[in-house]
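So, chain A:
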Amino acid sequence: ACGGGSSDGSSDAGDTGSAKSDVKVGLAYDVGGRGDQSFNDSAGVGLDKAKSEFGIDVKELEASANETDSAREERLRLLAQGGYNPVIAVGFAYATSLGKVAKEFPDVQFGIIDDSSLEKVSNVTSLVFAEEQGSFLVGAIAAEASKSGNVGFVGGVNTPLIQKFEAGFKQGAESVNKDIKVQVKYLTQPPDFAGFNAPDKGETTAQGMIDAGADVIYAAAGGSGSGVFKAIAAAGKGNWAIGVDSDQYLTADSAVKDYILTSMLKRVDTSVYDFIKSAVDGKVLTGKQEFDLSDEGIAYSTSNDAVKDYEAKADELKKQIISGDIKVSATP
Partner candidate 1 sequence: MPESEGAAQSETGAAATVPAVELSGITKRFPGVVANHDVNLRVRPGTVHAVVGENGAGKSTLMKTLYGMHKPDEGTITLNGEQVVLHSPADAIARGVGMVHQHFMLADNLTVLENVVLGAEPRRWGGFGLNRAAARTKIREIGKQYGLEVDPDEMVERLGVGDRQRVEIIKVLYRGARILVLDEPTAVLVPQEVDALFEALAVLKGQGLSIIFISHKLDEVRSVADDITVMRRGTTVATADPKTVSSRELAELMVGSELPSPQTSDSTVTDRPVLELSGINLIDGARHLLRDVTLTIHAGEVLGLAGVEGNGQAELVESIMGMRSVDSGTIKLTGDDITSWSTRRRREAGCGYIPEDRHRHGLILDAPLWENRILGHQSRKPNVRGPLVDRAGARTDTERIVREYDVRTPSIDVLANSLSGGNQQKLIVGREMSGNPKLLIAAHPTRGVDIGAQTAIWDLLRTARAEGLAVLLISADLDELIGLSDSLTVILRGELVAEVDPSTVTPEQLGSAMTGAGEAA
Partner candidate 2 sequence: MSTTLETTTPPAAPAPERATRLSQPLRLALYALVALAVLSLIRVLTDANDLTSAGTVSAALTLAVPIGLAGLGGLWSERAGVVNIGLEGMMILGTFGAGWIGWQHGPWAGLLTAVLFGLIGGLVHAVATVTFGVDHVVSGVAINILGLGVTQYLAGELLADSPGGGETQSPPISALPRPSVPGLDGVLEPLEKHHWFLISDIAGILRGLLTNVSILTVLAVLLVIASYVILWQTPFGLRLRSVGEDPHAAESLGVKVRLYKYIAVAVSGGLAGLAGGFLAIVASGIYREGQTGGRGYIGLAAMIFGNWRPGGLMMGAGLFGYTDAMQLRNAVAVHALLLVVFALLLVVTALNLYRRKWVTAAVGLVFAVLSLVWYLNSDELPGPITTMTPYVTTLLVLALSAQRLRMPKADGLVYRPEGK
């Protein structure tokens, strides 16, 4: 449902790079902001790419922990008032505030990531992902790679969004081996969002799962994932970690990267880039833009050669999902 799955590297808009567009883009991050090596950064990457290609003006604002809706509201309002258009809100927490601000600025196009509750509002573009689909594929890969028939899921914070990852992963694993044991653990409970920032907890939990027999662990835990990788690396050959959001094989520490079998790619960068591009092109995307396996907004990475053995099965499943033969539920 979305225009163009422009993955990194290739870009058809390369020649417009020098031409300065007069579009000004405002982007409001979720808590954690730039440099979280995760979700927010991914949005930042999309923004940076658009900026360098289209020469646009950008303004990035950050959220602070424990803020109220009115603070979020004000942030969006400041951007809209400052003449930024489009304005992108990163994270579902902005939904309520955006609902109010969008009404105040009917001429500004807003984008919101991970929320589609405002899809009926004409000047809001919902940028959402079928995380369960990608998680299904890595779940299948995990089940294939596991020798013990025992895999783990480490969620950062117990929210419905992360539960989508869990749901997909479980179904995927069970589609390959219906007797597989899937251990599930969330590091913290909201509103304690420390679970995305706690590599030590990630490591302890992963270690516990390994001790209880798991040999493949999927880390949907933001910054805590590095702890999971450490635990897997410590367990040695034959154990695998699965990354999330971006291709973590490419960004992780050299000591652990070889243990990252694949990553579930959630192309927040693509969605941000596409949305800005549509605005620059003058045909701004509206309504609900769902990114999924079919448009590569959701995918799994293949940069680690080790995943080669399981690609056939994964691609087969991918086709079935796209065609609708397999329905992946979004709740565990």
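Keep in mind that, in the parts below, a residue touches a chain if its C-beta (ideal position, glycine included) is under 8 Å from a C-beta of that chain, and two chains touch if they have at least 3 such contacts; residues count from 1.
For anyone wondering why these and not others, all candidates are chains of the complex that A comes from, given by their letters.
These numbers were taken from a predicted model, which means no experiment stands behind them.
Set chain A beside the options 1 or 2, and in this complex the one it touches turns out to be 2. For chain A in complex with candidate 2, the touching residues are 32-37, 41, 62, 65, 158, 184-189, 192-194, 197-201, 203-205, 207-209, 211-212, 223, 226-227, 230, 251, 253.
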